[in-house]
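All remarks here apply to the structure that follows.
All protein chains but one are shown in place.
By written order: A, B and C. Residues from 1 in each chain.
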Amino acid sequence: MTRVGPEPIVLEDALRAVEDPSCGGIAVFLGVVRNRHEGKRVTKIHYDAYPEMANAVLARIEAGLRRTHGAKAVYLAHRTGLHRVGDASVVVAVATPHRGEAFAACREGIERIKSELPVWKKEYGPGGAVWKEEVALRKPARRTSRRPAARSRRT
Amino acid sequence: MTRVGPEPIVLEDALRAVEDPSCGGIAVFLGVVRNRHEGKRVTKIHYDAYPEMANAVLARIEAGLRRTHGAKAVYLAHRTGLHRVGDASVVVAVATPHRGEAFAACREGIERIKSELPVWKKEYGPGGAVWKEEVALRKPARRTSRRPAARSRRT
Amino acid sequence: MKIRILFFASVADAARSRQLDLEVEPGTSVGGLRKRLERERPGLAGRLGKCAAAVNQAVAGPETVLSEEDEVAFLPPVSGGAR
Partner (left out) sequence: MKIRILFFASVADAARSRQLDLEVEPGTSVGGLRKRLERERPGLAGRLGKCAAAVNQAVAGPETVLSEEDEVAFLPPVSGGAR
């Protein structure tokens, strides 16, 4: 299950989404806004996103985690809009039969989100605001080879 | 913060315990009772524990995670008593400035709990109940070299 | 033919716009569109080269030829986050 939007991230939703009686391990990563970045004070963060594409990328990451790590249930969400210090901006939750796979899948999930998701971060501090545009967006590891349909042909 | 006892594990408690404005990453591992173990159906689990020692071991693991991985906040809990399928029996939550450390600390936390914690598992299934006593309890990696005080001298 | 263009983050700030509907010649490629936008829209000069492009929400190289109704997004670098 995936989700990109302005609603706050609720950990209990993530947990409910990954309940699976065959799974003994649930690994969760929560990214939260912290009060410093590279030595500078941060007061808030704004996340811009391309939501339709971001949801498609999350769905592809979810499929990859199921295929590669045997994840039985996956919840991936990224919040958009304004965040205060301590607010969660991203969550990855993965349920697997055993714990090793849960950690591996969760780690891969957050790394792929950080490099493939079309979501951008604007950091606010005492010195003003700045977009943190540092790493070229990575083309997803796997994608359908078929050229995607144009707007008018989708829905 | 550590906790061993019969109360249900509540993830929100774990999260509240590891809130830290200097931390951008929170990794959580949740161990839940699953419906199969080594191919056999499991209906419930009973965890026996030596609670005073288990709490001391958890506190030592917490100190180790702070020292080795720079964890700023740690929550470790193991539930005792009867568990149904889907119930959480153990949780490890760690907050660190960056995500790599959070994963490493969380993984080390659950591995140490599984090998050092004096907690025992009795598995119930259609064929009856059996204690899963498989791996010699490991002496904690670090402990005080001072011989611990006898009962009467503690409190 | 008509296409839709999307801008984000610092590029949207520079373009003073998040969305633009444009007429282009059949046969126009992503790379050709990028050059035209940098030339025609002063705020964008030098800004699109660092962006990845997506056509209909899938990352697409500069040689990709556009079709009627395509949605072309210019995607700035992301923060990557501190590991």
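Throughout what follows, a residue touches a chain if its C-beta (ideal position, glycine included) is under 8 Å from a C-beta of that chain, and two chains touch if they have at least 3 such contacts.
Since the structure is predicted, the reported quantities are computational estimates derived from the model, not experimental observations.
Chemist: Thinking of the whole complex, not just what is shown, which of A:R3, A:R99, A:R112 or A:K132 touches the missing chain?
Modeler: Of the candidates A:R3, A:R99, A:R112 or A:K132, A:R99 is in touch with the missing chain.
Chemist: Please output the residues of subunit B touching the missing chain, sorted low to high.
Modeler: So the residues of subunit B touching the unseen chain are 31, 37-38, 48-50, 52-53, 56, 114-115, 117-122, 131-137, 139-140, 143-144, 147-154.
Heads up, the rule we're going with is that only the chains that are shown with their structure count from here on.
Chemist: What whole-number Å value describes the gap between the mean CA coordinates of subunit A and subunit B?
Modeler: Chain centres of subunit A and subunit B, defined by C-alpha means, are spaced 27 Å apart.
Chemist: How far is the middle of subunit A from the middle of subunit C, if each middle is the mean of its Cα atoms, in Å?
Modeler: 23
Chemist: In whole angstrom, how far does the Cα centroid of subunit B sit from the Cα centroid of subunit C?
Modeler: 50
Chemist: Could you check subunit A for residues that touch two or more other chains and list them?
Modeler: Each of 31 in subunit A touches at least two other chains.
Chemist: Considering subunit C alone, which of its residues make contact with at least two other chains?
Modeler: Subunit C, residues with two or more chain partners: 81-82.
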